[in-house]
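Report on the structure given below.
Here the complex is missing a single protein chain, while all its other protein chains stay put.
Showing subunit A:
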Amino acid sequence: MSAAVFAKTLSDSRRSLIGWAVGTALVGMVYASTYPSQRQNTESIPEALRESLHVDGTAAGYLQATVFGVIVPLLAMIYGVAMGSRAIASDEESGQLDLLLAHPITRTRFALQRFGALVAGAFGIAALVWLAVLAVRSSAELTSVTPVELLAQCLNLALLAITFGALALGIGAAVGRRAVVLVVSAIAGVLAYTASTFATQIGADWLAYLSPFHYYIGGEPLKNGFQWGDGAVLVIASAVFVVAGVVRFNNRDVNS
């Protein structure tokens, strides 16, 4: 079985992938290393106020609210959507898909190899983030979070990127239009974040269960370690997106 498409996709995207991974890891590292000064700020807030604001002053609470709560997952999701939209829709719009699919490869295998490259990249980014945060773990006084707990959160980070990548790839496979992919994925991203963050406030807890974000961080891997059930939900969601997209891909015309 030839993995030419997988290898080519990775090697073509290596520059942007490395750049994106290094950038994401650096952002995570910088945020993580400001924990000591943030903690002093938090400690100056009176205990009662802190509780009413749900401010968690522990290292895990800090990482969860900042590093792994907003910026790093956002960058990971952007990576997923970018790779996912490029997997099929971009090549189809530029006309390159015509040439590739005129080769002895099934559409399914083509899509899966593209998805494989996306998955590999997502794990690469997550691994680099893990190493970067580990590097500042003791200097930033984050030792109350174990490396394994960090790893558990980074695994979920990869799965989150993969879920959004699968969504983008699936839509691209189904409709072949990049603009549709980007608009739908962006809307899905915003909804996912809002649903998971504000579900409790608006009194609709069940809403959170629809959001990939909830399965990414809701189980608090930084405190509780690996959350296999949550991970499985993200894996299954990704599989559903990819399979649905590929089924449609197999049954439609390739646009010239």
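Just so we're on the same page, contacts are C-beta pairs under 8 Å (C-beta built on N, C-alpha and C of every residue); 3 or more make two chains touch, one makes a residue touch a chain; residues count from 1.
Heads up, the rule we're going with is that contacts and distances are computed from a predicted model.
Engineer: Which of "Molybdopterin oxidoreductase Fe4S4 domain-containing protein", "Sarcosine oxidase subunit delta", "ABC transporter" or "Putative Lactate utilization protein B" is the UniProt protein name of the chain not shown?
Structural biologist: Record says "ABC transporter".
Engineer: Consider the whole complex, including the chain that is not shown, and state which of A:Gly19, A:Pro36 or A:Gly95 touches that chain.
Structural biologist: A:Gly95
Engineer: Spell out the interface residues on subunit A facing the chain that's missing from view.
Structural biologist: Subunit A touches the missing chain through residues 2, 4-5, 8, 12, 94-96, 98-106, 251-254, 256.
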